[in-house]
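Just one protein chain is left out here, and the rest sit where they should.
First chain written, first letter: the chains are A, B and C, and each begins at residue 1.
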Amino acid sequence: MRPERIEQLIHFYRDMLRIRYFEEKILNHMLPNRLFRGSSHLCIGQEAVSVGAVHAMEEEDYLFTTHRNHGHTLARGMDLEGAFAEIMGRTTGVCRGRGGSMHLADASLGILGANPVVGSNIPMATGAALALKMQGRKGIVVCFFGEGAMNTGACHEAFNMAALWDLPVVFVCENNKYAISVAEDISMSDHELQDRAVGYGMESYRLDGMNVLEVYDFCSATFGRTRRTSRPALLVFDTYRFVGHHTSDSERYRPKDEAIEVFREKDPIHFVEREFLEDCHVDPEQAVDIRIDIKQEVESAFERALEAPWPDPATLTQGLWAESEVTCGD
Amino acid sequence: MRPERIEQLIHFYRDMLRIRYFEEKILNHMLPNRLFRGSSHLCIGQEAVSVGAVHAMEEEDYLFTTHRNHGHTLARGMDLEGAFAEIMGRTTGVCRGRGGSMHLADASLGILGANPVVGSNIPMATGAALALKMQGRKGIVVCFFGEGAMNTGACHEAFNMAALWDLPVVFVCENNKYAISVAEDISMSDHELQDRAVGYGMESYRLDGMNVLEVYDFCSATFGRTRRTSRPALLVFDTYRFVGHHTSDSERYRPKDEAIEVFREKDPIHFVEREFLEDCHVDPEQAVDIRIDIKQEVESAFERALEAPWPDPATLTQGLWAESEVTCGD
Amino acid sequence: MTDRGREVVFAQAIRTALREEMQRDESVILWGQDIGVYGGVYGATTGLQREFGEDRVRDAPISEMAIAGVAVGAALLGMRPVVEIMYADFLMHAADAIANQAAKWRFMSGGQFKVPAVFRSPAGGGSGYAAQHSQNIESWFCHIPGLKVVCPCMPRDARGLLKSAIRDDNPVVFLEHKSHYTYRGPMPKEEELLPLGKADVKREGTDVTLVSWSRNLLWALEAADKLREEGVSIEVIDPMTLFPLDLDTILESLAKTGRLVVSHEAHAFCGVGAEIIAQVVEGHMDLLKAAPKRVSAVACPLPYSEPLEKAALPDADDIAAAVRQVVR
Partner (left out) sequence: MTDRGREVVFAQAIRTALREEMQRDESVILWGQDIGVYGGVYGATTGLQREFGEDRVRDAPISEMAIAGVAVGAALLGMRPVVEIMYADFLMHAADAIANQAAKWRFMSGGQFKVPAVFRSPAGGGSGYAAQHSQNIESWFCHIPGLKVVCPCMPRDARGLLKSAIRDDNPVVFLEHKSHYTYRGPMPKEEELLPLGKADVKREGTDVTLVSWSRNLLWALEAADKLREEGVSIEVIDPMTLFPLDLDTILESLAKTGRLVVSHEAHAFCGVGAEIIAQVVEGHMDLLKAAPKRVSAVACPLPYSEPLEKAALPDADDIAAAVRQVVR
């Protein structure tokens, strides 16, 4: 492996760890200590897709995500403290505590938002791509969603419109096998998800979502093509969610050992450690150092977030209405 | 051609003429004389699909249609007078004047209704098929819609559900090339409409919709298979609407001669006369007699409808609420 | 009725109604996301798939338009589907099927068809699910002729009303409060049906008529308790069914009290509170000794953060303050 490639891999490794530790903090600390409300949807097991795909994006690109957004937003560089604070509902949160875990957004990073209404981000991403195209800008939009979202009418309508209007958007479907408790075979008549693009004449591929370099390489190629041609594409990545759908999932719907077994075999972080770091002769000490380093980074962001103030109820409706610049005659 | 086949053909011919004359009455008489309100959507040019498909249905089957429903409802045997009266808004109309042209329904014939909200009949037909299946009845549901409806989210969601749950419903798409003014290539990214079924693993075919016997034969086979297997299917028939989208269409969107040329070449009624009646050596006099006969039938139904009373405004809200049989304890 | 029954949680009351009706009538069938093995995200259908099988209790894809539209079609042919839309916010995806189709199919056909479908959905805030998982949009469906709308609070009522809704030959939107599934209350052992369109006086009183429903009714009762100590006697009315609305029960109460406060968790603007006040003043202004008052959510999307959400939603203190104003 070339040195730049090894550098890249280490970079990905750090990012995947950062996401993992962030979410482990939510699961192991924030959950038992009731430090957040509603529910939080973790992507433990899916980090390779987040990191591989997001790193294939350019600065001028935009992304839309879903309720399961920590991987995408952190990979794109969302401030850890701002993300933690948001999930805690603090005023220093990235959305000033208005959104919470399901709604992380950061305009400055091109994160146009997380949409927990399943499927509804797909037309919105398509619209953002239309804006880029009409403005003659060179970015593309990357839209993440789960396999369950492919059954929504919104998905279908947007796929057609994106393909019809040649819009620079890439749809990244993370097939983690479940939509809450509902496995693919209970909700989809056909399991070749990439075939859903056939009726729109849209390019589509199905790939392994556990190998971060493969995800990165394929996304780079696809994003690049979309950037050049302004044609949309669908990428379906097979992955797996190791933890519950959200932080209060009984997991009654899957065999007890399924997650453990898939984890043992396929954890995308172990995968990097095993397959690559060993192969590339990276010093194991270096991996340990990285882990300690990232863990520390996450911990300290968490601690700072915890000290942040709560929003002032007097500011409740602030920011609801945009000040308009309309000046009316007479 | 075997004698039964000739009989059948003559039967189809009569039915197609009945639809044609019915609609010509709307176009040439009711429209200039303002005998109906809102708009009426004519299927002149599409009669072969209506007649071929509906005759392939069994008595125990049900059908759902759209704003463009005269072909389907009349082929299924809807009373001409009741249909005219409905379009005139009379109390003797099939829906007591409540529905009008866009809403023809007749429960006694298994016509579950016409749905002018494009696409919305598709989940409803799917639901009716679910009912048949759960009740262990042997019928199937035939759901008609235009190619424009395939772009609706409702269509997508219902296709998946029908295929997923193995429901006895056949989706019959009449591709008449336009959705109001919008041609296929302006609204659909891919023009192989039958491919829209691929993503659901649903059987689908694209066929000529101008040859009534071919429509009939293909539908008979498909409906029969769905009846036996309880698996849905999609049939796309290529056809053409010779008149405007509705009775006040400027038709600005298509070349002036397009309709005339397609009509000259493909009118499904001429087609029967030319290709079959000649081939089958049916006495031309017999065809003339049939035309006179049907025209008379349509005329007299129209005249009777015209004499029917208007609904009494005092009955306005009648029938809104179903009387429930719930008896509640003290 | 003498048997108050045992205490059950709200979810159990819903489950009981579903179970009883499914046992009674084969045509009652359910689908919705995660209602099978998972038992529904709020546990309202736990065990029903095991008891009644995968045919009658189906997990559905994330396809709200079809979940609702398929229900309408199945109802036309004699089934009694009771579908669950996981959050009431997503009724917006099912709005065409419910408000354009289910509500109108019978009328448009001149009375040929019936649409005995029930659309169940958890609504409301209070648990930090933020703006897109917390709405109360009962007024949308009340605005559409052809639909009945039910918003129960007490477990016993929920069971009795859901049973009636299932047997009703008209489409019913049945809204449950998502932060209320673990609320406990008595439920009689024997079967009980409650009529749709009949309000219930939850607390008798003579000074003020306080109308409230769904989980918000708890805050109304709390305010009534509080104010009793201050010497104000409040009659608390739970309409339970919002359409058709039982105005008579409210008017009867107003004849005694002359003072009206309506409180709901939904936004005020074009909410059901506005309708109740309008109906009262239009026909019966003479009954009023003071201007009526509404207590409802602050006009903004519901925020996630706890102090903000608390500030946005009405509570017993807000209601008590409004009551104090009308008795002043």
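To be clear about the criterion, a contact is a pair of C-beta atoms (placed from the backbone, for glycine too) under 8 Å apart; a residue touches a chain by one contact, two chains touch by 3 or more.
None of the values given here were measured: they were computed from a predicted structure.
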{"item": "Chain not shown, its touching partners among those shown", "value": "A, B, C"}
{"item": "Option from C:78, C:197 or C:301 whose C-beta touches the chain left out", "value": "C:301"}
{"item": "Residue of A:30, A:105 or A:172 touching the missing chain in the full complex", "value": "A:105"}
{"item": "Of A:153, A:209, A:244 or A:268, the one touching the omitted chain in the full complex", "value": "A:153"}
{"item": "Where the missing chain touches chain C, by residue", "value": "65, 89-90, 92-93, 95-96, 99-100, 103-104, 107-108, 130-132, 137, 139-140, 142-146, 243, 245, 266-275, 277-279, 281-286, 288, 290-294, 299-301, 303"}
{"item": "Contacts of chain B with the absent chain, listed as residue ranges", "value": "36-39, 89-91, 93, 95, 97-100, 102-103, 115-119, 148-149, 151-154, 179-182, 186-188, 250, 252-253, 310-313, 315-317, 320"}
{"item": "Absent-chain interface as seen on chain A, which is shown", "value": "62, 64, 93-99, 103, 105-107, 112-113, 115, 117, 120, 122-132, 134-135, 153-154, 157-158, 160-161, 164-165, 318-330"}
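Heads up, the rule we're going with is that only the chains that are shown with their structure count from here on.
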{"item": "Chain separated most widely from chain B, comparing mean CA positions", "value": "A"}
{"item": "For chain A paired with chain C, centre-to-centre distance based on mean C-alpha positions, whole Å", "value": "36"}
{"item": "Averaged-CA centre spacing for the pair chain B and chain A, given as whole angstrom", "value": "46"}
{"item": "Intercentroid distance (Cα basis), chain C paired with chain B, Å", "value": "40"}
{"item": "Sites on chain C at which at least two other chains make contact", "value": "60-61, 63-66"}
{"item": "Sequence positions of chain B contacting 2 or more other chains", "value": "153-154, 157, 160-161, 164"}
